[in-house]
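What you see is the complex with one protein chain gone and the rest in place.
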Amino acid sequence: MRAAFDRDQEDFAGQFRSFCEKECPPSAVRAAWTSEVGFSRERWGKLAELGVLGIGVPEELGGIGRGEVELAALLEVAGWAAVPEPVLETMAMAVPLLRECASGPGARVAREWLALIAAGEAVVTVGPEPAWASGATGSQLTTVLPGADMVLVAGSNGVVAVPSEACGIVARRALDGTRRLAEVTFDPAAATVLAGPDEALASLGKLADQAACGSAALLVGLSSRLLGMAVEHAGERRQFGRQIGSFQAVKHKLSDVALRIELARPAVWYAAWQLANQGAEASQAASVAKALAAEAATAAASASLQVHGAIGYTAEHDLHLWMKRSWALASWWGDAAHHRSRVLQSLIARTE
Amino acid sequence: MRAAFDRDQEDFAGQFRSFCEKECPPSAVRAAWTSEVGFSRERWGKLAELGVLGIGVPEELGGIGRGEVELAALLEVAGWAAVPEPVLETMAMAVPLLRECASGPGARVAREWLALIAAGEAVVTVGPEPAWASGATGSQLTTVLPGADMVLVAGSNGVVAVPSEACGIVARRALDGTRRLAEVTFDPAAATVLAGPDEALASLGKLADQAACGSAALLVGLSSRLLGMAVEHAGERRQFGRQIGSFQAVKHKLSDVALRIELARPAVWYAAWQLANQGAEASQAASVAKALAAEAATAAASASLQVHGAIGYTAEHDLHLWMKRSWALASWWGDAAHHRSRVLQSLIARTE
Amino acid sequence: MDIVAENLAVCQICSPMDFRLTPEQESFRAEARSWLRANVPSAERGTGPLPSLDTPEGFEAHRAWERRMFEERWSVVSWPRSYGGRGAGLVEWLVFEEEYWDAGGPARVGQNGIFLLGPAMMAFGTEEQRNRFLPAMASGEEIWCQGWSEPGAGSDLASIRSVARPGDPEGTWVLNGLKTWCSRGAFADWLFGLFRTDPSAERHRGLTYFLVPLDAPGITVRPIAQLDGEPGFAEVFFDEVEVPASQVLGSVGRGWEVAMATAGSERGLSLRSPGRFLAAARRLVALYEQVALCDPARAERCADAVARAWIEAEAYRLATFATAARVLDGATVGPEASLSKLAWSGADLAVHEAAIGLLGSSAELLGSDGTPDGWLGGFLFALAGPIYAGTNEIQRNVVAERVLGLPRG
Partner (left out) sequence: MDIVAENLAVCQICSPMDFRLTPEQESFRAEARSWLRANVPSAERGTGPLPSLDTPEGFEAHRAWERRMFEERWSVVSWPRSYGGRGAGLVEWLVFEEEYWDAGGPARVGQNGIFLLGPAMMAFGTEEQRNRFLPAMASGEEIWCQGWSEPGAGSDLASIRSVARPGDPEGTWVLNGLKTWCSRGAFADWLFGLFRTDPSAERHRGLTYFLVPLDAPGITVRPIAQLDGEPGFAEVFFDEVEVPASQVLGSVGRGWEVAMATAGSERGLSLRSPGRFLAAARRLVALYEQVALCDPARAERCADAVARAWIEAEAYRLATFATAARVLDGATVGPEASLSKLAWSGADLAVHEAAIGLLGSSAELLGSDGTPDGWLGGFLFALAGPIYAGTNEIQRNVVAERVLGLPRG
């Protein structure tokens, strides 16, 4: 029993963090908002060089061949830095899905794209988000379509790979300028079948778990940065002749957020470990993690905005870059209430 | 449009409050806990003399002939004082039910008991609590059975009056020593039918509304006393060289409670006014009132306990007398979640 | 039989509790409803919705709507007829607001002037000032922005450092300093705000309330983009701005009292009428019904939040009517206004958070014009509620110290 990263994992995460501090400061996140595709192809290449993109790609395909635990460590850092690149879609969703399809009917294509991802030469997205996540009035959406090279479409009929140029894309802009959403249609003739209907259902379930766990890891990172910004501001801003961080209302608000984060983080680790080890509790653990992380992020955004006051309400301050990403990821592929309900269902099923 | 009591109503409530300060101090509430029936027959008589018990009884039967608005004003005071007598059961539930039956098949009996109530010579309770209120694992319960002279049993088959001595009573003690609960069975032969099945269904609905509105009024009073105790303690108790009421954590906790109370009180008035005027929104308004008042009381109990610290956790301090009554009434005849769900249902029904 | 019963019989001075409108109030409601339903900009009639009032074209479109309302005396119903109002009472004003928002009326671009400066000017202004400013304010001809906050004076409003020194000729003033978070500041015509006229005085003493045209020489307006990306507020720089004596509101050095009366309006009854939140809560219930049809599981998960939010809005409505009754009985709204601010800002957040939950991840989508509209726009706006008009932390302090009587410190 050891509920902690090992030194390698810590070191890798530390290096990625240093990378982000240098290559992805808030100004870079801001630049991505107004860029053509919402992220930087150049930084994508650097992420590959660092080994980040290949973390889950098998070694023989040019990757590092590690699993969800290492991924969780990296995604927390990516959240902390609000990295605009589609790491959730490509690293946490496409890579595991392609890995699973690497021995199926579309093995050749799957392996090819895994290698391209590890090399930083491909951006792969997965969609559409299932109806239970997008809400009844929303259409089914896919992220980062304009910048993706390929779309994996996972439905109950199978998993297919479609080159972006063969997709019909209706772009929808989101509140977070780096989230480029789209409604997607495609010509079946242009699609490569990676898995048939039988395997697809299992894949879809795993995909949802990966999405939940991956977004939870990002949310923990986002939350800790939101908290850090609030702590910093509270130590600097003075009102009534005192630092506002010396007021108990501010202290207690922020310590509650710290608690939510400290509870969510080990839950993400456990979910990642379960996924990596195909544990019986993988789905449940992923939902626990997402429920906790989404709540932590919502609380962190709310507290941090309130502590910043009007300056936090501007688009000039960096806070909104983290806040808007948090709101989006908190409900993407299932909000906290959905995942709590899923946890309860699985607890009941277990006792039956 | 006037969302306020008139001067008469204010005066009557003020007189009742003076009465309670004199006749029902905390020591009297405490004495009721260990008394045989959980309340004082002597004070019951005095409540009748003051006109409180007869507030809703028609003038020709010795009452004052007023309605739910005046009742709400009095019940808030009763809650404030934690009056141990069964004012909810007799004044808010039995009297309106008997009033409705005063022209039905059991008119004679109904009128007789109304007169006895106004004269302070009868304690009447109503039961059993319906299954949706008592919870799935609980048996259906009636309050104050040991001290009641008569039980009104309202079910879908009709409303009947049963003298207590003809009831089979299994007494169940509750956390609040003044709440004497019982499971009741009775011999139909000993029962007087006050309303047949046709009228009974409507009566049962109205009874639930009266119970919700009445308990909400009591809860507003209980809450305001709980808040008052906390404010007093916070102004006296010193820690770290300061009154604890000067700490922002205490201030904000108590101001949130104050807000909950200020929002619940006018909702109780509106529900009472709707009931008095047989308004179309009576049921919905009663549920709004109960949902708000139950939440206010729960928040008030929690905040007041926390502000008192260990002393509030003792049975020696008076706080628990109010706290336990609040917990009980918050779920009696429907908790906040039940009433919120009822509100939503009625909103939807209205738009259909 | 008893003294109380006797009392009840003899005393009839006050009118009894009654939640119905009087026949006059009902006919006022009917008139307002009928006018609003026929005139509010709407998609059906091809007259709406108006573009965001934080864009140049939206600002002018909203100004035109203010003028339209003013022409038929619906812009400031509670003001005296001489300034363009109808002299309506408090209850009538609340009723008008219910109808306005229920009809889908647009945000009021003139609200800072109408609801904050207007009442202060009626209380403290000279007759010349009232005649000069109020009708133009009510008609949208002159849109006002507020100049309260400064970089070092947000929640701590008394820390104001912008100054006004006596100018030449005598009686005139010269303003220097910086105001920030001036809502509507990007496009407004005038600004009202506090400046320190006695540099030796501390905190809330020695301040004076000024009225300043934003096109005066020496003024620079820097729009600031809000969370929705639009310049909803601005920084206003004052560099040797000359202001005549006629543009001082109230006495020199007594600006704090004038401002506090205004702040009371903002937090209290007049800025955020319940009608706005009730209308949003009704739309929330309709959204819930839509979602229940196509995604019943999600609707079920959100049901309690929807009910809670509607109840918060309804409770605020009822509590406001109770406050109105106290005011009509002669009471003034004091620190209880802070309770009101906590209530409406909480209700607004509850309604919009519930809607965001119902919408799921599609809540993040921008409108067709690339800006947040509908529920998302409303959510962003609701987030500002606990911050502006005195943060909710300040309001809780006020409630604790001045309503509950807890010790300061």
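Brief remarks follow.
Note that the chains are named A, B and C in the order they appear, and that numbering of residues resets to 1 at the start of each chain.
Definition applied: a contact is a pair of C-beta atoms (placed from the backbone, for glycine too) under 8 Å apart; a residue touches a chain by one contact, two chains touch by 3 or more.
Everything numeric here is computed off the predicted structure, so don't read it as measured data.
Partners of the chain left out, restricted to shown chains and counted across the full complex, are A, B, C.
Residue-wise, the contact with the chain that is not shown comes from A:Ala267, picked out of A:Ala267, A:Ala286 or A:Ala330. When the omitted chain is restored, the residue from B:Arg2, B:Arg17, B:Arg99 or B:Arg179 that touches it is B:Arg179. Contact with the omitted chain, checked across A:Val151, A:Ala182 or A:Leu254, is made by A:Leu254. Of the candidate positions B:Val29, B:Leu116, B:Ala133 or B:Leu254, contact with the unshown chain belongs to B:Ala133. The missing chain lies against subunit A, touching residues 1-9, 11-12, 15-16, 49-51, 54, 62, 64, 66, 69, 227, 231, 234-235, 242-243, 245-246, 248, 250-252, 254-256, 258-259, 262-267, 269-270, 273-274, 288, 291-292, 337, 340-341, 343-344, 347-348, 351.
Within subunit C, the residues in touch with the undisplayed chain are 300-301, 304.
Residues touching the missing chain, restricted to subunit B, are 129, 131-139, 141, 172-176, 179, 181, 238-240, 247, 249-250, 302, 305-306, 309-310, 313-316, 320, 323-324, 327-328, 331-333, 335, 337-338, 341 (touch as defined at the top).
Assume only the chains that are shown with their structure count from here on.
A straight line joining the Cα centres of subunit A and subunit B is 51 Å long. Contact of a single residue of subunit C with at least two other chains is seen at positions 393, 396. Contact with two or more other chains is made by residues 248, 252 of subunit B.
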